[in-house]
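Here is chain A:
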Amino acid sequence: MTRRLIAGSLAILLVASCAGAGARDTDRVELLVAAAASLTDAFGDIETAFEGAHPGIDVVLNLGGSSLLREQILAKAPVDAFAPANVAIMEEIRAAGLVSGEAPVFARNTMAIAVPAGNPGGVTGLDDLARPELLVGLCAETVPCGQFTRQVLQRAGVTARPDTREPNVRALLTKVEQGELDTGIVYATDVLEANGAVAITIPEEHNVTTDYPIAIMSATSHPEAAAAFVAFVLSEEGRMLLNRHGFRLP
Partner candidate 1 sequence: MRTGLDSRLVIRREGFHLDVALSIDPGQTVALLGPNGAGKTTVVGALAGLLPLDGGYVRLGDRVLEDAATGTLVGPAERRIGVMFQDGVLFPHLSALENVAFGLRSRRVPRHEARRRAAGWLEAVGLGALSDRRPGRLSGGQRQRVALARALITEPSMLLLDEPFSALDVSSRAGLRRLLQDHLAGFPGPSLLITHDPTEAFLLADRLVVLENGSVAQEGSADQIRLRPASPYAADLAGVNLLVGAASGKVLTIGNHRLVVPEAASGRVIATIHPRAISIHLDRPGGSPRNSWPTRIERIDHHADRVRVQTGPPLPVTAEITPDAQTGLNLAPGSEVWLSVKATEIQVDAG
Partner candidate 2 sequence: MTEDQDSIRKASRRREGRSRTVQRPRRPPAFIAIPATIGLALFALPVLGLLGRAPWSRLATLLGSDLALEALRLSAISSVSAAVISLLLGVPVAWTLCRYDFPGRSLLRGLVLLPMVLPPVVGGAALLFALGRRGLVGSPLYEATGLVLPFSTGGVILAGVFVAMPLMVLTVEGGLRSLDQRFERAAETLGAGRWTVLRRVTIPMIAPSVVAGIALTWARALGEFGATLTFAGNLQGRTQTLPLAVFVALESDRDAALALSLVMVIVSLAVLVALRDHWWRSR
């Protein structure tokens, strides 16, 4: 019985791996794009559209906290193009001599307060983040999202009482969506994409605008493909897709 179970599971794995291998064309160029977690949905659409226009290129997205991606790139991960959520990080990469050419800003974002559907904590503004009875989540200060959050709170003069500092904005948003947290500060674009979380706008005078730069990595082995991808992100079609996901355009 047990043996048959194991054999069955192995067979399923084998079939699945064969199917996966069959779908992949070995002649295609594999382009590794490291992008900020907040770009997850927008870059997903861009990947689809770009691959449609360039059948010879297979874009592989590595999405994560921008600082984590920076560490990977500094550790010589084979990344072809990089799109972090803040210009400072790109400048660090450039200082390490790893950026090839320009790093144009292709999108802008702002911060927003996210609350679960129904807003059970009755959150109306930044002041509520100081309420001790609420479960408040913020981004870890080591990621851009956390640094922007700190700026926002400073401008509003609010001392937040966080119950967790999530190392990644998506993880934070998920916990707000599930209602495990009463509120949290995330990128405005993220709340637009959220399932069941609602945005509460932060007044312009307290809010910060973040710039998303994109650049080709000097270590890339596919400079043309990387250039094509960057060009596509900056193109009208790319801008349209970014805009659809709530990003402001430069």
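Here is how the candidates were picked: all candidates are chains of the complex that A comes from, given by their letters.
Here, a residue touches a chain if its C-beta (ideal position, glycine included) is under 8 Å from a C-beta of that chain, and two chains touch if they have at least 3 such contacts; residues count from 1.
Predicted model only: the values in this text are computed from it and were never measured.
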Of the candidates 1 or 2, the one touching chain A in this complex is 2
In their complex, what parts of chain A are in touch with candidate 2? 65, 67-68, 70-71, 135, 137, 140-143, 162-167, 171, 175, 178-181
